[in-house]
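With one protein chain held back, the other chains of the complex are shown just where they sit.
On to subunit A.
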Amino acid sequence: MAPKRRTSRVTRNPELIRGVRKHSRSQMYHKRGLWAIKAKNGGKFPHHEKKAAVAEAVAEKVSKFYPADDVKKPLSNNRKHKPTKLRASITPGTVLIILTGRFKGKRVVFLKQLSSGLLLVTGPFKINGVPIRRVNQAYVIATSTKVDISEVNADKFDDKYFAKQVEKKKKKGESEFFEAEKEDKSSLPVEKKDDQKAVDAALVKAIEGVPDLKVYLGARFSLKSGMKPHELVF
């Protein structure tokens, strides 16, 4: 047999100085082609799927008009906000104490966090008059008391549910001016009342299972003499 002609092999990874080679571990992995080993990729070489040719977008017709001075374009901003990080002490079913607004001091049950970051909360309405409402995490104390919330379905509530109803403005004529003064107060639509009842039905049952919890939720929280908030365990 003819002797094999060996081409003098140049090293793939020459030594620059004692102890330091030219290429890193990951660079050598690629140079040696270890990523393309057939046995790893199911018997064949790895390959990209052929991309379908993208149809060229029809070029827009440039209009003849352009402003006299250069108009500055605002910088592009593609940041998307994440919902506020939920405190570890707030989990579905936690009793929260609301600190501001007309329901301040009320103890309320937490349902879920909405995509805007606000907390979805309900009284329940029958117990303390707090409806299904959104509340900011910053204005809330989380207690360590939890209510069993497994039977409650809060999926249909999101931020759009709480958007203000836009009424079409009616043009007022002179004659209707005095009559229009007494606009009837918009009462809650029936669906919202039914939603409240549906959520509260399961919740109230779970609450009545725990002694004194119903009275607890009906009472407001207040600081009494001698109570030091920084020392209180909630």
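Operating definition for what follows: a residue touches a chain if its C-beta (ideal position, glycine included) is under 8 Å from a C-beta of that chain, and two chains touch if they have at least 3 such contacts; residues count from 1.
By our rule, contacts and distances are computed from a predicted model.
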Record-based protein name (UniProt) of the chain missing from this complex, from "Ferredoxin 1b", "60S ribosomal protein L14-2", "Annexin" or "SKP1-like protein 18": "60S ribosomal protein L14-2"
Of A:16, A:37, A:201 or A:219, the one touching the omitted chain in the full complex: A:219
Positions on subunit A where the hidden chain makes contact: 95, 97, 107, 143-145, 212-213, 215-216, 219, 221, 231-234
